[in-house]
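Just one protein chain is left out here, and the rest sit where they should.
The block that comes next holds chain A.
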Amino acid sequence: MSATTVVTGLGVVSPNGLGAAPYWDATRAGKSGIGRVTRFDPSQYPARLAGEVQGFVAEDHLTGRMIVQTDHMTRMALVAADWALADAAIEPRGLDGYDMGVVTASSAGGFEFGQGELRKLWSRGSQHVSAYQSFAWFYAVNSGQISIRHGMKGPSGVVVSDQAGGLDALAQARRQIRGGTRLMVSGAVDATICPWGWVAQLAAGRMSTSDQPARAYLPFDADARGHVPGEGGAILVLEEAGAAALRGARIYGEIAGYGATFDPRDTVGGTGLHKAIEIALADAGLRASQVDVVFADAAGIPELDRAEADAIGAVFGPRGVPVTAPKTMTGRLSCGAGALDTATALLAIRDSIIPPTVNIEPAADYDLDLVTGRGRPTPVRTALVLARGYGGFNSALVVRARNPHATGPQAGPDHTERTR
């Protein structure tokens, strides 16, 4: 019997809220963090809106020595990890270092830091490149820095699978708990809102060119025209359920199932996503009818929205499950998205409310029960989180409420089977 993995701490850095509580308040209320790019002048570019994290002052949390050697996204990841551990009431220095590991996802590493050093290299010469470049840019930086900060010496790693990576990291962390590690810090915080990152993202041709924050990112809407990129994400504390119970930890829920597939070249991937959902549900030992909400990937590109709607419809039936995309308030956070959606799903379970998808008017032909406008109060025991990465990565993760009295794997509420 595999160990059960539960989530006991959340650390959130999001364009619409800094910290899990402010984020959740904003998200439940449908408050968006999307606006015109402020970090550089976007006038010359065809896309000018982003979800930027506001009010994050690295100096309030980190030493000058740490700030000089880190990219913006690493600083936010370090702070999110601090918050997650505090939320879990874990004091890592009191635990055996080998019993704690770190698995994060990355998409582009410390890209803004890399931009600065590339500029120095080409404009001033190689001897001007920073001594920190060798590790501030590379993809492993967040896991390395978090492990050092908290003395975590256990099995650790980094996965890169574009936007699917956030869920892949949580799954890899769960593997380590199943392998006998007591506690894992996992998730992803991402940021590439700098001119060089912007130009690289523009090349994919998926960014919205609208200048209206409320009309730019409209997944599952007839007016869908691309996405708004954002920055941020979430870091979670995962523990083996028995160890968490023993210390009387507050438990948000269980990571109950995971599935991942990859699409053939030049396809939009509805069947692969469908398969990933089936694998995740089977892994969790659940029927489709036991899922209370789906957090959609919500590409905001008509053919990708269609593929996702088809996959959801194939598993749950037409309008068979509530679907939401709170990322309409943050923009797409690349690998940060899967981790943030997972944190959001756990908060939805805690507070019995499905947060809304904002700004959209669902196109009728998708046949999805989209939660729009305002949050929908309803008991949530089981949530499915979807994430897809550029190139064909599909990941699906199931989280569910954990009954404090349960001993074995937990049965969901006894719904009748919905149409398949």
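We take it that contacts are C-beta pairs under 8 Å (C-beta built on N, C-alpha and C of every residue); 3 or more make two chains touch, one makes a residue touch a chain; residues count from 1.
To be clear about the criterion, contacts and distances are computed from a predicted model.
For the chain that is left out, the UniProt protein name among "Membrane protein", "Act minimal PKS ketosynthase (KS/KS alpha)", "Ion-translocating oxidoreductase complex subunit E" or "Sugar phosphate isomerase/epimerase" is "Act minimal PKS ketosynthase (KS/KS alpha)".
From the options A:S161, A:S210 or A:S289, the residue with contact to the chain not on display is A:S161.
The hidden chain makes contact, of the residues A:A108, A:I277 or A:A348, with A:A108.
Counting the whole complex, the residues of chain A in touch with the unshown chain are 40-41, 44-46, 69, 97-98, 101-102, 106-109, 111, 114-115, 117-127, 129-131, 133-135, 137-141, 143-145, 147-148, 150-162, 164-165, 168, 172, 175, 178-179, 192, 195-204, 260-265, 272, 275, 279, 334, 389-393.
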